[in-house]
Every structure is written in C-alpha cells, then in structure tokens.
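A single protein chain has been removed from this complex, and every other one stays in its place.
Our next item is chain A:
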Amino acid sequence: MEAPIRAREALGFILFSLLFSICRSSSLNHLLISNAERRIDLSSHIVKVYLTLKVENAGSTPTSEVLLSFPPTQADHLATVEALVTKGKRKKTTLVRLDVKATELPDAPNDAKYFTIYLANPLKSGESTTIEVLYLLTHSQEPFPAEIAQSESQLVYYRDSALILSPYHIKQQTTFIKTPSTKVESFTRVEPSNRAGTEIKYGPYEDHPPYSFSPILIHFENNSPFAVVEELVREVEISHWGNLQVTEQYTLVHAGARHKGVFSRVDYQSRPTLNGASSLRYLLARLPPRVHSVYYRDEIGNISSSHLRTDSRKSELEIEPRYPLFGGWKATFVIGYGLPLQDFLFETSDDRRYLNFTFGCPLLETVVDKLTVKVVLPEGSKDPSAVVPFPVEQHLETKYSYLDVVGRTVVVMEKKNLVPAHNSHFQVYYTFKPIFMLAEPLMLASAFFLFFVACVAYLHIDLSIRK
C-alpha cells in the first residue's frame, strides 16, 4: 500500500497549490456554478461520468462560453466529451447538443486541460442554465494486484477527486460513484461520504473555490473484461457493381490484471464461475443489417467459434477468440463482411456520390487505442473529401486491387482513443463516372480476343525454315 499513499500525498500537494492559485482570467470570474451533480459509472472498464452543472452568470456581460477543466492525468485518457442542454418547458423537453472544443489557456494551473462549451444562446447577466455533460475515460482503472491467478477475481483502483475540478466557484456539489459489485475493498473518506450497496456518495459539499481538489482512491472488484483494441484498421471498399466490402483487422488485448501462473483449460471449462471471472470469453460486434459473406479469421485460418444473428434492423456477430483472453494476453483477427451498396451510397444533387458509414469499432464495450479507417474508392473516382463529426487525421493513398491500372484512391482517416460513443456516421464525397465500371471487363475481353487472334495467326503461319 506504499504507492497509493505516496500518490495521495502528491495529490494533496496538488490540492494545496490549486487552492492558492487564483485564476486571473477575468472572463471566468463572473460565472459560477450554483449546483453540480456528478455520477461516475465504474461498472465497465470505460468510465462514464455524467455531470449536471447549473451555471449562473454573476457578471455583468453576457457570455456564451463555459469552461470545463480536467486534471492532466484524466485529460490523457479522455475519449469524448459531450454537452447537452435541455430545451423547452416541462414534458416537452428536448435535448440539444452543444459544441465542445478543446481549449488551451496560457496560464492553466498545474497543466489543467480545458474544454469550452459553446452555448446556443448567450447567458445574460443574472440568468442561469443547466448543462448536462457526459465524458468517457479510458484506461483509468488500474488493476491492483497487477497480477492475478486464474481463479482470482480482478481488483482495480480508480483515482479521482471528491470535488469537481472547475475554474468556477461551486456552491454545492455531490458525487455518486457506482461500482460494478458490492465488493469494495476500500475508499477514501472525505466527509460527508458514505457507501450503500453499489453506490458511494461524496458530498454534499458547500462553497468550494475554483480549482478545489480532494483526491480519492477507490479499490473495488471489477470483473468485466478489459477489452482493448490496440490497433484497428477498417477498410471499406466500394464497388459500384453493388457491394460494399468491409475488412477489419484487430489487435485485441486484455488490459486488465496480468495473468499469473498456469492456465488450466479443464478447470476453466468445468467451473466457469470460479475460474477466469475476468477473462474475455466472447465479444459482440454489432454490424449493419443485411450483412452477408461474414468471415472471421486470423493469419492461420478460419476461427470456427462465431455466431451470426441477423434480423431486419441489425446484425449481431458473436465472436470468441481462439483462446479465452486473460489479462495481458493478445490476439489478432480479421472480420470481413459484405453489405448491399444501396444502403450506404447516395447521390447528392450536384451529381456527387457519398458514402455514409459508421466510423468507430463495431465491438461493444471496447476501447480502441488507434483506429485507421480506409475508404477505398472505385478506380477512376475523383475529388474525394471526407466529413467526420470529430477531428481526425486525414491523408490519401493509392491501392491496387484486381486488375487495376491507375489504382484506387484511398481516403485514410486516423484517430486515437475511441470508445463506442464514436460510432457515429461519417461521409466521403467523390465523383465517379459509371463508364469506368466497364474498364476491367473490356480489358479482359480484349485480352482474350487478342489471345485467340494470336492462336489463329499461329495456326496459319508456317514458321519452318525448310520448305
């Protein structure tokens, strides 16, 4: 327990320094948070935090920007931040999504990272509004002990602050932490705090100045498998003959407590409840409806343990790796499937075509460390451009496939640290003339024609030297 104590001391120091550091940015000072409620869901390895902030404009000028701040350790693991605001009166409320952008402030205390929420309507002086913020953290639960045997269950640490880190003064705040089971080894007490069932409650705390911080450490059982895809390459190949071929290459790792000692298959299969509670037995991939020709294989052949269930709205592919993944174990595999083109390819009014497809990883409850999406456009298509709802790195490549002469344009998009929430649609626009579809059949036909002409010619030419 030495390491956590030291960490607590370090965090205490941070708190101390934060308390004394006063934000000099004038635009921040006139906002305050009258009530904040935070719900942290630790039930899977992706930490979901729901933050409800009641923001009040105490200054004199209207403002439309609200800042969120995160400690640097959390900011590195932040996968997505969303902000919503409720519109309309009772019963007829609708949620409106707000723009959120990462912001750099020049004098951020202790390297705190910021996100700015842009309100739809500026908040006038004296008014208040309620913002719902959802953010997801990956790789934020640290297994302790770091190595477990087959029959042990997985215990993890989760570190956070009892007080919400905010550049604003918070009048009242409460934090609820939901653990996956009632088995909680220990948690830091910051009075008033108590635990009931699977919920730990911190607060309510009153009147805390900006950048208040109070580190907490929760040690609890989390047997959900830590499925992390280290690298995923999705290749979407468009064929105007009516097919969309998707190939996904996974490098999967179990990021939980490392496996220690032997693995006994007999124990594992005969007493599944006592053995390998945290092991990764199967994964569920949600594929689009009308999927066909699904395959699941790796570099040494087909992996027979998979099931496909299809209905009119969605397809579910249940896949088991070749061996159950214990902590630290890796596996690589490829999933491929075909889709009817008309479900995903559309034409714009100005004769351009666009592909509308999901960006993220189809596996449920999985973190993707690095995702590369490649859209292979048909040979002869021009002016590709991609529209993605979040920032990605983009570049173009050329790929040669069946009988290509000039090659196909490939739009490559890369993004790091993805969660299932990133499974939104993206569009790739391009122009394509249907005549290019006939290039390859014509090429083949002429090749055969020339071959037969050559045969006929050979049969009619006498090449012998002596007559």
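The rule we apply is simple: a contact is a pair of C-beta atoms (placed from the backbone, for glycine too) under 8 Å apart; a residue touches a chain by one contact, two chains touch by 3 or more; residues count from 1.
Everything that follows uses one rule, which is that contacts and distances are computed from a predicted model.
Between the names "50S ribosomal protein L14, chloroplastic", "AP complex subunit sigma", "dolichyl-diphosphooligosaccharide--protein glycotransferase" or "BING4 C-terminal domain-containing protein", the one given in UniProt for the chain missing from this structure view is "dolichyl-diphosphooligosaccharide--protein glycotransferase".
Which of A:114, A:329 or A:429 touches the hidden chain is settled by the complete complex: it is A:329.
Within the whole complex, the absent chain has one touching residue among A:120, A:403 or A:456, and that is A:403.
Touch with the chain omitted from the figure is made, among A:300, A:435 or A:465, by A:300.
Against the chain not displayed here, chain A makes contact via residues 266, 297-298, 300-305, 322-323, 328-332, 400-405.
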